[in-house]
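Missing here is one protein chain; the remaining ones are kept as they sit in the complex.
For clarity, chains are labelled A, B and C in written order, and residue numbers in each chain start from 1.
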């Protein structure tokens, strides 16, 4: 029934996380797309901007509207939930206005992820709404389930942090590995860099290419990874994080290396992850099965695997997610589901697009 | 409610159309996966064979069962509908047994697509159940809607035929083009060749490669295309059909060339297609928009476009589908939906995975 | 010996045909790279702009110089041959100045390909040096060998025209097919669109995508194709030409359709092509072998195949080239080789990069 539907809006619908939200909301039985907005495409129909929506009744003809923070009240009357998916700082400004107007906000930028305003400002610059940081809940349901119940300001986690945190948090919480050194070698598809064409996304210079970027402690996702893994470990820690660009559209594979505590087995790692993530959207694979970005394409699920290199006493953890789904929009809806009292998986695709 | 669910089975679940059926049935509100079968994987769990199902409650642990035609009665007790997705001839044998046992059968092989048994035998060899050809309905809902209502033996169309027929049928039905020559130049992703690794699917010999195959009237989909386009034209016709392998996983783009009847415009072609396909799952694009396999990836929709080359009087029609979705499993469910009295689109993804 | 070397310059070295010229000149025993120029990169070292040149003695440290037509005399003192690879019109202005200064010019733009200035202006706009059109030789050695001997102004053919002309010229010259309709359905890698990032080259919107563009008589390569095929046929003709973008970096596969004259066989087509192209860089494949862009990647060779669709009397010709090599820079050097009296293949890679 219509009366049971939750009306949602998407701010920043022309970007890739916005497009993915459209796909996921369209398949969700309790969400109804009521409002879409994007700065540069304002005035266009959704079907003009998002080719996968062409010809679909109720979607293709939606008009993309402009938005200023002063419109927040009017938007709140039309949408009970708004996903904000704008560049950082702009997203916080919009989110703050919508939150103040009574809308439930799920923010997909980095703006509400760090609890420490100083850390935010060191990596991103001035924060336009730092007073809200204490109200925001980090939207990884497997690790913040209780805080998410009823939450009205949710920070959807970053893509790389999602892959790294899911892989390592169980090991740190159960003290199965040493907290230093932690090395995270992550490989991402190109869609993670967004919709703007650049040399780094130009097919002739990306296909058949594999390379690192922002090496040696310079990527902005580091403080977010360290915040959550420090929380898991119970003390501050630091990570070595190297992002790579792989010649594909979607997906992140993170390979993480940590020193095993004496006597720890791979099976103990799997057991810890299974216990911690029960009820969530994480598949801890059996020995012999390997996480692969293709296996989770389009899915809300993460795949995890653990091995022990006995020659060196190293735990090698692997984690595969779809950066736009589990690493962004699907996890945002999963967090919204939990905040609304729904099942984590409600309306979300769990079986990915394979092949 | 459980009592409202239609229990379905999938025979040939280990292949790609089987895998796609699992994905689509899992997202369908009225279908429930009750039985899965595959010859070589019998005894395994679904999650072992289909990596995208790993860790998903209710799917991963399903046991893949063996099947012999003599099992049809037992299967009929567990599943009201069975999708048969076996190699040709084997599919007909299984389908015939299940049909006789009272199951509704949706066959994804070529076995029930041709109404003319002689044509079948010329291209495929002996038909094991030719007496059923008259009972089978060609499952393209936009063109066979009335026959599909209540149908109990449905032949899901082939992937290339779907792309070609949707593009050209409106032009032939409305007599907008000459029926000869009709040239169909189709480009397919590699998944169309199935799950068995061969040199023609070996990534190092396919990536960065574009080539034709089975040229000059030798591809088995030709009689199916000609059957449906002859029906549309009201008389027998022949086509030139060239399939190509493109370096991608999913999708077919068909580019078709036909001589325009005097005075015919591209807009008349678009109008004919819009009228014919109203209520179905076809998006006829506006001038300036271009069908692209990426825009329909994972979607049940087809995208069509038409242009007139005024220098030569040629209509150039383009059609994009996902070969595994609209070209196979999603169209099979669309046809089942129509046969069960549901909306075409019920439970089917219309917004594709973009990007 | 140094005294035997021909000193060459490349104007427009920062683009893809410029990069390919660097690769090919570096491997040529009689050419020596003496001067490189590019507008936006002027002042940089070649290794900064062309990553494949990094660390290579004699290349990486070459300074990219600016160029104005008034510099032509100074350049002529340093380079006996200059490849001009600039946008159209700019290329003609530079080429005219260098030609006047006594340099041998091989132009890779469209500026000197059309003999008919009116046709040029209809498709490209005003021509800055139309008085030179009569002096220019169309640089396809297999078809213009005699004119190329000693030529000092060479128009390197376009990529699509190369693929189409090689496939169809033998059939038209030997009157094996009707001249109308001629349908050319061509599939190109993304590098054909050049180095500037756009949505049409953005990996997330291109990988897994196949689409037509500039359909129905609107692509600028049409007059060039028609000029050369009309010459082959001995009378004016028109073609239907549809370019497509395939999800790969390099390569063009052209599939061409023509009506066979009565009694003509595929073997006659092969024989005609083998005879016409003897001594050149064209491989006419045996029956059962199929041209594939991957088989000619990085190579100066074209692969051709012919089949007869007996059901409809249609000759289906296929042609595969590397758009940057045979379709641009390698063919430019092949033409230069012929103009200098060398063998066609001197210094050119014939064995492509497979896999």
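FYI, a residue touches a chain if its C-beta (ideal position, glycine included) is under 8 Å from a C-beta of that chain, and two chains touch if they have at least 3 such contacts.
For clarity, every value in this text was computed on a predicted model and none was experimentally measured.
S.K.: For the chain that's not shown, point to the residue among B:40, B:175 or B:198 touching it.
M.R.: Reading the full complex, the residue touching the unseen chain is B:198.
S.K.: Out of C:197, C:298 or C:327, which residue would touch the omitted chain in the full complex?
M.R.: Missing-chain contact among the listed residues: C:298.
S.K.: Out of C:140, C:188, C:242 or C:283, point to the residue that touches the absent chain in the complete complex.
M.R.: Among C:140, C:188, C:242 or C:283, only C:283 touches the chain that is not shown.
S.K.: One chain is left out of this view; which of C:56, C:101 or C:119 touches it in the full complex?
M.R.: If we include the chain that is not displayed, C:56 is the one touching it.
S.K.: When the complex is taken as a whole, what residues of chain C touch the one chain not shown?
M.R.: 16, 19, 22-23, 26-27, 29, 50-56, 59-60, 191, 207-208, 249-250, 282-285, 289, 292, 294-299, 301, 303, 324, 349-355
S.K.: For chain B, which positions touch the chain that isn't shown here?
M.R.: Here the touching residues of chain B are 16, 189-191, 195, 197-199, 201-204, 206-208, 247-250.
S.K.: Hey, which chain A residues sit against the chain that's not shown?
M.R.: 180-181, 183, 185, 187, 189, 204-213, 215-217, 238-240, 242, 244, 246-251, 253, 255, 257, 259, 266, 290-295, 297, 307-312, 314, 316, 318, 320, 355
Basically, only the chains that are shown with their structure count from here on.
S.K.: Suppose each chain is reduced to the average of its Cα coordinates; what separation in Å results between chain B and chain C?
M.R.: 40
S.K.: Counting in whole Å, what is the centre-to-centre distance of chain A and chain C, each centre being its mean C-alpha position?
M.R.: Centre separation, chain A to chain C: 46 Å.
S.K.: Could you list the positions in chain B whose residues touch two or more of the other chains?
M.R.: 207-208, 249-250, 292, 294-295, 297, 355
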